[in-house]
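All protein chains but one are shown in place.
On to subunit A.
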Amino acid sequence: MVHWTAEEKQLITSLWGKVNVEECGAEALARLLIVYPWTQRFFDNFGNLSSPTAIIGNPKVRAHGKKVLTSFGEAVKNLENLKATYAKLSELHCEKLHVDPENFRLLGDILIIVLAAHFTKDFTPACQATWQKLVGVVAHALAYKYH
């Protein structure tokens, strides 16, 4: 069980309240595919991923980014119960999607950069530390049901 201090919960929920999930999700997924191009291996059916411009403009990337970050919102609402929250998604990523959990960590790191660029000075060291902890814990929960 992960322990969250009152301060950490504050930093998470207050920041999340200001996040545009659609924009942020699209940007995070696009950057993942651009910065770590091997992650494109999971998205053969997404059409044109041939350049950063193509990736950023790709409607499937935008839609999927929104989906992924919307799911992240569930984590924010269920900080005390992340393993249960992600149990089904974890099984899905293992059994059907065959995604190496390392990719969850990569996406988490990218999300931190996107948040930093968006919130600039408001993304204080304490904020960064809390959110890096959160993405790590989400990645762990998503990998938990792997077998």
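The criterion applied here is as follows: contacts are C-beta pairs under 8 Å (C-beta built on N, C-alpha and C of every residue); 3 or more make two chains touch, one makes a residue touch a chain; residues count from 1.
Assume contacts and distances are computed from a predicted model.
Trainee: Out of "20S proteasome subunit beta 2", "L-aspartate oxidase", "NADPH:adrenodoxin oxidoreductase" or "Globin domain-containing protein", which one is the UniProt protein name for the chain not included here?
Mentor: Matching the unshown chain against "20S proteasome subunit beta 2", "L-aspartate oxidase", "NADPH:adrenodoxin oxidoreductase" or "Globin domain-containing protein" yields "Globin domain-containing protein".
Trainee: Where the complex has a chain not shown, which of A:9, A:67, A:83 or A:118 is the residue touching it?
Mentor: Answering carefully, the residue with contact to the hidden chain is A:118.
Trainee: Which parts of subunit A are in contact with the chain that was left out?
Mentor: On the subunit A side, contact with the omitted chain comes from 30-31, 34-35, 52, 55-56, 109, 112-114, 116-118, 120-121, 123, 125-126, 128-129, 132.
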